[in-house]
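First the structure, then my questions, so here it is.
All protein chains but one are shown in place.
Per-chain numbering from 1; labels A, B and C assigned in written order.
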Amino acid sequence: MATETPLEGDVGRRRKQAVKEKLLLRDLALRHRLGILGVGLLALLPLLAQPRELNQFTYVLYLMMFAISWDVVSGYTGQLSFGHAFFFALGGYGTSVTVNQHLVPLLDGLGVTLGPVGTTVVILAGIVGGTLVAALGGVLIGVPALRLEGPYLSLVTLIAPLLLYQSFIIFGEELPVLAPNGLGGTSGLLNEPPSFVGIGTNAAVTVDQLWVDAVARYYISFLALLIVLAVTYGVTRSAAGSVFTAIREDEDAVQSVGLNPAKFKIFAFVLSAAVGGFAAAVWMHAGPNAYPNTENLFGPGRIDLSINVIVVAVIGGMGTIVGSLVGALFFAFADSVIGAFVPELKPLPTFLLGMVALTFLPRGVVPEATRFGRRLLAWRRGEVDSLVERDRTSAAKRTVDRYREEIEEIIGGEGR
Amino acid sequence: MVLGEIATATVTAIFLSALYAIIAIGFTLIFGVGGILNFAHGAFITVGMFAGFLATSDAFLIALPIWAGLLAGTAAGALIGAVTYLGIIRYVRDRPVTILILTFVIGFFIIYAIRIGARDVFGVNDPLAIPVPQVMGTAFLNDVYIFVTSWLLIGLLFYFVNYTRTGRAIIAVSQSDKGAALVGIDAEKINLITWTVAGAFAGYAGVLLAGAFGNGSWLMSIQPPAPLILSFAIVILGGLGSIKGSIAGAYIIGFAETFTVNFVPGGEQLAGVSSLVLLVVFLLVKPEGLFGRGAGE
Amino acid sequence: MADASENDQREEGRVDRRSLLKYGSSGAVAAGLAGCQSPQNPYPGSDLRADSNEEAESDSSSSELEGPLSGETVRLGILAPLDLPLGRSMRDGARLAAQQLRNEGGIEGADIEVVVGDTKAEPGEAASEHKRLVNQENCDITMGIFLGSALVQTLPSIAALETIHITTASADPRPGRVVSKTNTFTSKTGEEEYERFKYHFRAGPINLFDLADAMLEFVENKKDDLGWERIAVLTENPQEFTPYHERLVASLDEIVDVPIVQRVGGVADWSPFYNEIEDEDCDVALVGLALIGTSAVNQWANQRRDFEFGGIHVPSQSYSFWGSTDGNTQYVFTMNAMTPQTSNTDLTQPFVEAYNEEFDRVPIYSGAITYDAVNIVQQSISRAVENEGIEGEIPGPETLIPIMEEGTFGGSTILDEFQFTPPDAKYAHEPQWTSIEETGVPVFQQWQFDPEVTDEYGTMHSFYPEENKTADYSVPEWVGGDG
Partner (left out) sequence: MSAEPETGARADRERSYGPDDGILVADDLRKEFGGLVAVDDLSFAVQEQEILGFIGPNGAGKSTTFNCVTGTYPPTDGTVYFKGEDVTGIPAHDMVKEGMSRTFQEFAPLEDRPVVKNVELALAPDELFTLSGMGGETEQLAREICRRVGLGEVMDQTPSELPHAGMLKLELGRAIATQPDVMLVDEPFAGLSADEVQELTEVMESLRQHGMTLIVVDHNMRGLLNLIDRAFVIQFGSKIAEGTPEEITDDPEVQEAYLGGEEI
């Protein structure tokens, strides 16, 4: 019955073979080599930095992961989220509550004394717990996203973390069953969860040198970043990634080739939430200032962390994953340089930078650089005459166009 | 006793909702006319509050009476609305996503600027508690004042959009940019007017809101009762872009909020939450709103 | 900076001050410093700014000092959030003490230098500044820290660097618990933990449990006097308040009727709470408020609510609060360690005056405690020199800790005789406090309008305990009419 098409034969096997070849890293494009070089440099950073600087830089790794989390759903599928801290908070609180309010009391009750290995296992269980809680949050946002378009979805995503914030207040003392000791109200949880490595007693491995602590935290965080990169890169570079971007372009087209857009949309939200939640959960055990409080996980103004990840991802380039890495570096660099000159104005210059980038560089640094690089190579090979290229559509532009259509639909030119 | 409480709550809800309505109307006007969800609207409220504080505070200048504070707040709101449009929004008008994120960032930029200004320049002890006086001596009279003037503003706005040439142009633009251009309306000018009016309303409301709650705060737009978030809820309930819908939405939200807080056990903690829950449910059931246009067709 | 902020003084309060600092007036400050980032997470390079914050205080005009430690310098590191009046007061209290000591011949001939580390009201900043002060500035002893979370985060560093730290602003009970030899708080044995953390001391304020006890004592002794039969408890809900709240609520109903107990958070409209309090016919709202304290006072006064109002009200401890509320804070009472009017000890008023003369400001509780802490250090070093015959070398922690643990110290502005709790106390190395009756602190302060003091501003009068009283308690004219 099957129609004869080029699909004949053992496609699965051929696919695996092709992937394997790709993984051997032959024939890498220049930008990929640059990317690997960059990641390698990140890995070497502890050799250069003082412990204190290193701690500050470790936070940038988390900012990268948070921005990647946002990019997966907003950059790729075009479902703009304005409250991604919702997922971060779920992950961070998730692991803290799992460890401090469930696992540790349970093990204490059983009379188990935890050694380094035991504590590590408990921490890992907490991270898994936090990631799952965040993923559940992804379902919670993803399902309404099926019904809501453009601006309405944006409003819902914006409201979600604020609702969560309120519920931390409401269940500050106790959340039956789920969090017996409560969620800590506006201040957040006071008892920090155990660290993988730390100077204090509350850690799987206790060290007494500051620099050992800083370096260990850096590498654990770096490992988390690599995991996040591998997962998100894998998904977005597989066929699922092209389905994501196709959803951003035209859901009907996706449907018409036998793909279920709803499934992929929810998946994007869940993946994004899980990545963000995972990052936040690891942060609570290995990051700098690893405290599960509202200021860490929502930002001092309750939604600023959500804004920051958007700014980071937009500066770097939406729909690229690596853009988030570059964006976070820019963001941190700008923040510290500007902050050094006018510390009292601290947040304002960074916001200003975000505004400028949004206005003049909407496509983002990475896509612009890639295009220019390609052009440069082609120019050197003599294939094109000039380095200036005519505009091609970008992820950002596509999202914009789609959004405009939705808005037009709502305020209704033709409908009336 | 219970009846008395219900009566009190009802009166409160009626008064407060009027204030919410003028905040939400500004938000919905900007959306209706420009298709822009203005996340910076909350910052406009905060700017109004802060101008009101500056005018009435005795720490500098001269301590002006509160009516001058109201004027200052309204003017500052109008100004910040106009400046935001002219300075930034105008240039990115055709890029909705950029605008969306931009207004988000602009809003936070403004409220952080207020916080820093309050602390470092004006020596306010606590940017979370910026003193702004009530308009009237007693809480009840103050509520009445809020109610009366809010409705007066709403009435003026209705007169404006229905009986003046510019007002009708606003409606025309909100229905179709292209159509309006065809009949010779300067959409640019209309947008500017809309942003200015919306800013003025927000500024006026900011002063009153701070007075009614004892003080303003740099975070007032997103702290309970979170007028920014409430206005989202209101305009979605009423339908994005509909002025009448906003008024209806404001009353629904106002009543829901007041009654939850007063009568649901433990409801005091639910301030700002009940309306959001209501909103989320409503979004899922009827996203186009009570008076929504188009989306459901 | 504008003059207004110079005026901006906060008095000592036996309060969970961290809540205020973090979420109250200064929560905003903390937030702002970090900008749009999470406040505890500065980005790389923010260390570039750190240097500008450090202010090495060395009075080069000081004459040659003589004594066994002549030629040496005691370096004191002050960890304080300099953008808060409370933090500046800590710095200035230490400077004042250092200057006075220097004028009197130094510490056994050693000069005293104050090095400041700006903690910016960020927990992470406190820890890293602590490391810098000890490692790079070679401080012998550090002091300060006012956020509970900052203190807890700095503890590992204090232990690792084996340097004495004297806390002068946080009321968090956790460090005392960790230091204690009887500690069951962490998994290690108490002895082990003591060896690690014995470097931590607290010169004040008393911890949150003691604050609750003080409150209970106050209510028990004054309820008849004030005619309080029914009390509503409103405590703000950051977890920092929890030890205080739970201790208070556990026993309060044995003293009076307590029909309403509420943890509150993120409240803007207080009417529902106030309605309930009036419905329940309560005489007073006994609050524990920081962040949302201002709007609570404004609405209470504006709406002329039919009950009295006070407790631990952090904003009211600030001298500028009268101005911030346009006088609405009149009649609000709060616990405090001292006020500009009180004479806790013979030294309190001289300190206030000297401070005022030197810096043209009113000191805040944190300044007084830091001032006291410097004097404790001076006395400890002197005793070490006397007892052990040390010469030409600043005694190290192993020498000083037993002396501090065993000694009784005078020269305090808050308590006549200051002692630290012993290592085996449940909360070790904390101020020895038993009751208000025995110690005279904390005091209960009420904002009043007293033309005799000034007719332009409110006055922070103390009305309890008797030995520290400067005025009678007064009830708002609108309370109690026909109610």
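In this text, contacts are C-beta pairs under 8 Å (C-beta built on N, C-alpha and C of every residue); 3 or more make two chains touch, one makes a residue touch a chain.
If you're wondering where the values come from, they're calculated on a predicted model, not measured in any experiment.
Peer 1: Which of the visible chains would the unseen chain be in contact with across the whole complex?
Peer 2: A
Peer 1: Pick from A:Val254, A:Ala290, A:Ala334 or A:Val365: which residue touches the chain that isn't shown?
Peer 2: Considering all chains, including the one not shown, the answer is A:Val254.
Peer 1: So one chain is hidden, and I want to know which residue out of A:Thr77, A:Thr245, A:Ser272 or A:Thr370 touches that hidden chain in the complete assembly.
Peer 2: Residue touching the absent chain, from the options given: A:Thr245.
Peer 1: Spell out, residue by residue, where the missing chain touches chain A.
Peer 2: 1-7, 11, 14-22, 234-235, 237-243, 245-246, 248-250, 252-261, 263-264, 267, 392-393, 395, 398
Just so we're on the same page, only the chains that are shown with their structure count from here on.
Peer 1: Based on mean C-alpha positions, I'd like to know which chain lies farthest from chain A.
Peer 2: Checked the centroid distances; the maximum from chain A is C.
Peer 1: Let me have the rounded angstrom distance from the C-alpha centre of chain A over to the C-alpha centre of chain B, please.
Peer 2: Using C-alpha averages as centres, the distance is 33 Å.
Peer 1: At least two other chains touched by the same residue of chain B: list those residues.
Peer 2: Those would be 108, 112, 116, 120, 219, 224, 269, 272.
Peer 1: Considering chain A alone, which of its residues make contact with at least two other chains?
Peer 2: Answer for chain A, listing residues that touch two or more other chains: 166, 169, 301, 304, 307, 347-348, 351.
Peer 1: List the residues on chain B that touch chain A in their complex, please.
Peer 2: 31-32, 35, 37, 39, 88, 91-92, 94-98, 100-102, 104-106, 108-109, 111-113, 116, 120, 174-179, 219, 222, 224, 226, 229, 232, 236, 240-241, 266, 269-270, 272-273, 276-277, 279-280, 283-284, 287-288, 292-295, 297
Peer 1: Enumerate the contact residues on chain A facing chain B in the complex.
Peer 2: Listed in rising order, the residues are 80, 82, 144, 147-149, 151-152, 154-156, 158-159, 162-163, 166-167, 169-170, 301-304, 307, 310-311, 314, 344-345, 347-348, 351-352, 354-355, 358-359, 362, 396, 399-400, 403-404, 407-413, 415-416.
Peer 1: Taking the touch rule as given, give the residues of chain C at its contact with chain B in the complex, in rising order.
Peer 2: Residues 1-8, 23-29, 31-32, 35-36, 83, 262, 264-269, 271-273, 275, 279, 291, 293-299, 302-304, 315, 318, 320-321, 323-326, 328.
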